[in-house]
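Shown here: the complex without one of its protein chains, the others still in place.
As written, the chain order gives the labels A, B and C, with residue 1 at the start of each chain.
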Amino acid sequence: MSFDLYQQVILDHNRKPRNCGALEGHTHTCHGHNPLCGDDYTVYLKVTNEQIEQVTFEGNGCAISKASASMMTQSLQGKNIDQAQALFEEFHQMVLGNLDAESTETQLGKLKIFQGVRAFPSRVKCASLSWHAMHTALTQKEDEVSTE
Amino acid sequence: MSFDLYQQVILDHNRKPRNCGALEGHTHTCHGHNPLCGDDYTVYLKVTNEQIEQVTFEGNGCAISKASASMMTQSLQGKNIDQAQALFEEFHQMVLGNLDAESTETQLGKLKIFQGVRAFPSRVKCASLSWHAMHTALTQKEDEVSTE
Amino acid sequence: MTASTTTNDPLSVEEIRSDFPSLTVPMHGKPLVYLDSAATTLKPRPVLETIQEFYGHRYGTVRRAVYGLSEQATAAFERTRKTVTRFINAPTSRSIVFTKGTTESINLVASSWGKTHLRPGDEVLISAMEHHANIVPWQLACEATGAQLRILPMNSSGELLTEELDTLLNKRTRLVAVTGLSNALGTINPIQEICSRAHAQGSLVLIDAAQMAGHMAIDVQALDCDFLAFSGHKVFGPCGVGVLYGKPEILETMPPYQSGGDMIREVTFEKTTFADIPVRFEAGTPAIVEVIGLGSALEYIHSIGFEQIGAHEKDLLRYGTDLLEQIPKLRLIGTAAHKSSILAFILEDVHAHDIGTILDQAGIAIRAGHHCAQPTMKFFGVAATSRASLSIYNSREDLDALALAIDEVITLFRS
Partner (left out) sequence: MTASTTTNDPLSVEEIRSDFPSLTVPMHGKPLVYLDSAATTLKPRPVLETIQEFYGHRYGTVRRAVYGLSEQATAAFERTRKTVTRFINAPTSRSIVFTKGTTESINLVASSWGKTHLRPGDEVLISAMEHHANIVPWQLACEATGAQLRILPMNSSGELLTEELDTLLNKRTRLVAVTGLSNALGTINPIQEICSRAHAQGSLVLIDAAQMAGHMAIDVQALDCDFLAFSGHKVFGPCGVGVLYGKPEILETMPPYQSGGDMIREVTFEKTTFADIPVRFEAGTPAIVEVIGLGSALEYIHSIGFEQIGAHEKDLLRYGTDLLEQIPKLRLIGTAAHKSSILAFILEDVHAHDIGTILDQAGIAIRAGHHCAQPTMKFFGVAATSRASLSIYNSREDLDALALAIDEVITLFRS
């Protein structure tokens, strides 16, 4: 019954999320919440001179949202703000099905594993919740984001 | 194209309604109105000792309603209140299709011509409007009746 | 097809007619002549097929579930929102609210917008030829808020006296609610002019497009109207579904109308927060298949095109008007220079209901009554009219049959 979406990498990140916990001394943070399924995450970033030094997340939700948050924290490490925002854009377009990560040159790397989510419209928001929170934290528009 | 409902008798009463006009010295009256099609009649009765001495009507509407009012005034002449109410009941049941005037012993006489109306549910109220007004006038519950 | 249907007629009526199974069912043993499309239109095969396919094989709830049936239904449902967006050239599908019909759309605005934006002394302007659905909600909203209802009058042809706008539109006017096409008279109103003049005074405009939507192209951005409402069942779609268009920035200021599932963000017993537009206004399980069927209906209209529809109906209107004007003792009610698809009339000495019943026996379905426009009837001094309303599937033969039957009614009543 295993299929495209629930690959071992995702299940592993779900079981053992990386960079999980609040981040003391963070410079940016945003709380992301999907009332529809209860997914609820806070993303913390420590940014110095436009450079992301550390990213963590805290919260709970489905395997897709948790693995996505966990893998996001890994892939943002060491990126600058512009790169992070560009990566957000690529990730977002990929899960929406607007960008084919297989045939296109991208920075997504391991994150391509989430491409499978585009076949599950109701789960796209799970995969992108923590990314939206990160994006919003860096844009500093608000400290609360909600996807339904 | 002539058919059951629009028989010559009805067309004739429509053209030359009998007992048409207000009745001075009436003892009972009721205004009947069907806002849906605009049928609008007032029925007047002069009753002495339970005996109907005179009945007239005034108003406007479709051929069915006018002929029905006209023929009603004729058939009530000389009846007493109980007889009039009984006739109302028979007429009403006939146009609703609950009473077969062909096979049942009734006092309806010429009024049987309105039996055809039962095939036209939306027109039943046209045929019965003045009868309702008469019935209400005699029951003296109110001086206004409305059918929709 | 006889000669009369082809002259000046760019649309193949026979082809269109073959899309409507209802037209093949005899009425009282006669071929059906359906002339009540202003009340509700017949349904073309693509709409019937969509309804059957979705109820029978692809049925599932929308929005909330993660399984395939529901995701597909949701996608089809939201596709209709995009179809509607294109159909009226709305700026975004966020501006499209699904309701159960024009009546509910107008009630939604009168209640949600009206009760939060109208104050004592404010004015709401409607026209003298409105359908009850665009009168009564405003009467009640005015009653509830202390605002005043004003009436834009018309002339005896059934044309709005737009010169009266000079005085009727003023700083107190908050909303002008007017029909694009009168269901009782056929008048096409100058809604573009009304919009710009109302906006110049700072008033919003709501267009009742219940009749318009099936007959002429609508471009809400060109019009710049603030609200627009129409019903699915009058544009070849299912019953139980309608549309409210609202400018998104206005919808955003409006509180929910009905409340329940789907329209919420979060519910606790202490406090509830509401979803964004348009879902905020769509409480409860929507008319899923009916919405999807509306999508089919609008695509069907699109496949014919309003240019063709307009030309065809213009031809019919001219042809029918000529025929009816030849009938002695017949008076057309509604003779505006700008007119569409409706032939309402009275016959001296014959009541509309009698005409309706007798024509029905000839297989001809027309409407007799006040057409939910009692003030319009009162203005013309009649209790009721007979109304033949036309659509894409009507032919000149239908109008020939109508005229012939009216002649016979006259003969019958004269005899």
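What to note about this one:
By definition in this document, a contact is a pair of C-beta atoms (placed from the backbone, for glycine too) under 8 Å apart; a residue touches a chain by one contact, two chains touch by 3 or more.
The model shown is predicted, which means the values in this text are computed figures rather than measured ones.
From the options C:I207, C:L251, C:V350 or C:A368, the residue with contact to the chain not on display is C:A368.
Contact with the chain not shown here comes from a single listed residue; of C:V13, C:I51 or C:L390, that residue is C:I51.
The hidden chain makes contact, of the residues C:G214, C:P238 or C:G334, with C:P238. Touch with the chain omitted from the figure is made, among C:S18, C:N89 or C:Q139, by C:Q139.
The chain not shown here is touched by just one of C:V66, C:L161 or C:A200, and that residue is C:V66. Touching residues on subunit A toward the chain that is not drawn are 1-3, 5-6, 8, 11, 14-15, 35-40, 60-64, 120, 122-123, 126.
Taking the complete complex into account, residues 21-22, 25, 27-28, 32, 34, 36, 39-40, 42-43, 47-48, 51-52, 55-61, 64-70, 100-104, 106-107, 131-137, 139-140, 149, 151, 231, 233, 238-241, 256, 258-262, 264, 266-269, 272, 283-290, 353, 356-357, 359-360, 364-369, 372, 374-375, 378 of subunit C touch the chain not shown. Against the chain not displayed here, subunit B makes contact via residues 35-36, 120-123, 146, 148.
In this section, only the chains that are shown with their structure count from here on.
Greatest Cα centroid separation from subunit C: this falls to A. Subunit C has its Cα centroid 38 Å from the Cα centroid of subunit B. Residues of subunit B in contact with two or more other chains: none.
In subunit C, there is no position where the chain touches two or more neighbouring chains simultaneously.
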